[in-house]
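Note sheet for the following structure.
What you see is the complex with one protein chain gone and the rest in place.
Naming follows writing order (A and B), and every chain is counted from residue 1.
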Amino acid sequence: MLRKKGWLGLLMTAVLLLGACSQGGGAATTGTNGSDSSSTDASGNEASGELAPAKLKIVLYGDESNRMKELAKTEFYDRIKQEINAEVEFQFLPWTEYAGGKTDLMLSTGEDFATYTDANYMVKSVAKGLYADLTPYAEATADLSQTVDEASFKAFQLGGKQYAIPVGNKPNSAEFYSVLIRQDLLEEVGMSEVTSLAQLEEYYDKVHAAHPELIGYAGVDARRMLLYDYTDRNLYWQNDFVALDEAAQDDQIINWFESEDFKNYAKLMRGWYEKGIIPKYAATNVPQLQSDWNSGKAMFWAGTAARPFEGAATISQAVPDAKLVNYFLGEGRPKISRGTYSTAFFVSSAAKDPERYVMFFNLLQKDQELYDLFAYGIQGTDYTLDENDRITRLTTDSLIPDWLLMNKNFMRFDNSVPDDFIADYKAWDDDAIISKGAGFNFDNTPVKNEETKLNGVLTEYLAPIGSGFVDYETGYPKALDRLKAAGIDKYIAEYQKQFSAWYAEQHQ
Amino acid sequence: MPKAENKGLLIFFYLCIAVFSVICFAPFVLAVSGSLSTESRIAAEGYSFWPRGFSLETYQFLFGSKMEQIVRAYAVSLTVTVLGTVSAVLVTTAYAYVVSVKSFRFRNVFAFFAYFTMLFSGGTLPWYLLSTKYYHLDDKLIGLIAPYLLSVFLMFLMTNYFRSIPHEIVESAQIDGAGHFRIFVRIMLPLGRVGVVTISLFYALQYWNDFYLPLMLVTDERLYTIQYLMYTMMANIQFLASGNAAQVGGAIIAPPLETAKMAMTCLTVLPIAILYPFLQGFFVKGIVVGSVKG
């Protein structure tokens, strides 16, 4: 009997041992956190007036750099505490958890936190009651709403309620509507500019003759850059299936895959694929396209306002004298913008103090000083400014990601960006119009099944036709069958119904 | 005795195994050589068995300022693997023994009870809710261990090894008046040693390779494991490369992508590659002891 107890004891000890270890770990954690907060409490309390202390958890996606870690415990912590009397904890999650994964679990189990989102995820989450309604706290965004466009706020409203607070303000009209050309290659083959499809193909032919190892287009989707060559309309896509004609002042939506435009576009792309402008491997290995572009092995890419200098920095590692310029393949159609925001922050519906979160978002875009602190760190330690206010960063560590904060009122450029690039960049949105669909958020609840099935048809049948991997004539009849079977008509009808209702409301 | 036939067959065996081993080893060489190449050459020319433009750039990028974190992550991984494997093997062998006792009336009930969980699961949401809100496993070392204490697959494997132990030995012990505890510890565990070592190996791999539990349950970076660190780095590098996070104001680091994948493979496989022969030594010793007793 004694023996038996002995063995039982062994098992118990093993289990207890595990318990003890875990307790130790837990205790250590709280211990250090505690001491951090007590050391800074004193300085925080004097400045913040009548606000009760609060604890906020901000989830960010990506790698947490060492410098971010330090600042989160020191300057960021102190400064936020001083401004809004809140202790902010930053938690970093890998990008795979964005708009799903652990973020979804944390929301669904009622954790108290805030992070950023896009309109799609917002619509789904609000339907499940996962986001807090931030409408009552509009006053807390007083400073932010001075520096962020009003249209950006509208993009994150549902049924008149504000569910997320937009952050960022940057020129981003006509995303992917331009062709980003390797100007160095263009000049090498004796050309100076590309203003039409014919010139673009000439550029390809000439460079291909000189450098057969280069691929043409480092992408599989050119419906925006080729717009002038297959339609007279000024198309803007709401999602994969639905487009709007921004030139028409009406509430008609366009069923993209059943339109004549799609047919013409698919034929253009088939030509590109057969000609080799799009490499054969693109049907399989899409990431390889990106990597070829980055290593200077592609002739052109889809352009955005910022890509000429963002992209140059990457390519210059492989091709030091690479130069990138945006061209449009036609003219006369206004650039379309979805709004100038970078992203938007929401608050979980279980949050105890949503207002304080909104006050924190406000700080992110409040003024130059706070922007510099959150995006670049401490002057002298993390960056220096020269007489032209050009920035030189002393650390490669990223803090609160600056693509997220990026606001034309505050952002700084480094010395490597030429003045004319900055001028172009700042003027990019000057002749742009806001899409007539901006601020419309489709509620997919009535057509969830159809939408899900349509996604299956899209990935298997329509995407390959749209990229030219499959010939339109041979592939389309079957694709159309599947599209109909999946319920495209019901989906489009529902979309049209909701859009018309919303459109009428906007134009009363 | 047809000796020639024996020899021929044996040579054929050696040849097959050698060829298959080479095929298995090749990608590992590609990975090591890839991790020591420069990104641009890899992107331009593809993988090779010899580094293209030898450079330690990728490792510098990976370790960079994170040396301390990586060392700590290795330590956490090692702790989790050792503690996890020992506890899991105890839990598993005990359960497997129960299922393997032929005279036990409810052994099938226990077997079914375990097997059912292999097929049906309630999904991550309730699991996450229970683990964090009720068991409070978040940010604790035990959270990285407890959920994997009983792998049903390995439990059945262990049952299989137990069953192959000659029954006479158990019977003679029973006749001598030995109870189940005694039989389990004194007979089954030593005689089933090959099996125990095998499932230990698999448990060790499971704990070592896991990034899911840290992803779900850990926010305190002091409990990050090496696999989780690699997983996050990979996920984020892919994001950086996708161009979304391109930066305007500051220095842009173009992350090495292909080479980084290779380097991470090396960093996670290497410890195993080093440890494996030792584990195998243990393996072989277990076999020798086992066969002497058998």
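Observations, loosely collected:
One rule holds for everything that comes next: a residue touches a chain if its C-beta (ideal position, glycine included) is under 8 Å from a C-beta of that chain, and two chains touch if they have at least 3 such contacts.
The rule is simple: contacts and distances are computed from a predicted model.
One chain of this complex is left out of the view, and of "Multicomponent Na+:H+ antiporter subunit C", "Multiple sugar transport system substrate-binding protein", "Membrane protein YdbS with pleckstrin-like domain" or "ABC transporter permease subunit", the protein name its UniProt record gives is "ABC transporter permease subunit".
Touch with the chain omitted from the figure is made, among B:L56, B:V71 or B:A273, by B:A273. In the full complex, the hidden chain is touched by chain B at residues 1-2, 5-6, 9-10, 13-14, 16-18, 20-21, 23-25, 27-28, 30-31, 46-47, 90-92, 94-95, 97-98, 101-105, 108-115, 117-123, 125-127, 129-131, 135, 146-147, 149-150, 153, 155-157, 160-161, 163-168, 171, 174-175, 179-181, 184, 192, 194-195, 197-198, 201, 205, 209, 258, 261-262, 265, 268-269, 272-273, 276-277, 280, 284, 287, 290-291, 294.
Hidden from this view is one chain, which touches chain A at 4, 8, 11, 15, 99-100, 104, 107-108, 110, 120-121, 124, 127-130, 279-281, 283-288, 349-350, 444, 448-449, 451-453, 455-456, 459-461, 463-464, 469-470, 485-486.
Here is the rule we go by: only the chains that are shown with their structure count from here on.
Residue ranges of chain A in contact with chain B, taken from their complex: 3-4, 7-8, 11, 14-15, 17-19, 21-26, 28-29, 61-66, 69, 91-92, 94-97, 102, 105, 108-109, 287, 290-292, 294-297, 306-307, 309-311, 313-314, 317-318, 375-376, 383, 391, 393, 396-398, 401-403, 406, 411-414, 417. Those residues of chain B lying in contact with chain A across their complex are 39-40, 43-44, 65-66, 83, 86-87, 90, 94, 124-125, 128-129, 132-133, 137, 139-143, 145-146, 179, 181-182, 185, 215-216, 219-223, 231-233, 235-236, 238-239, 241-254, 257-258.
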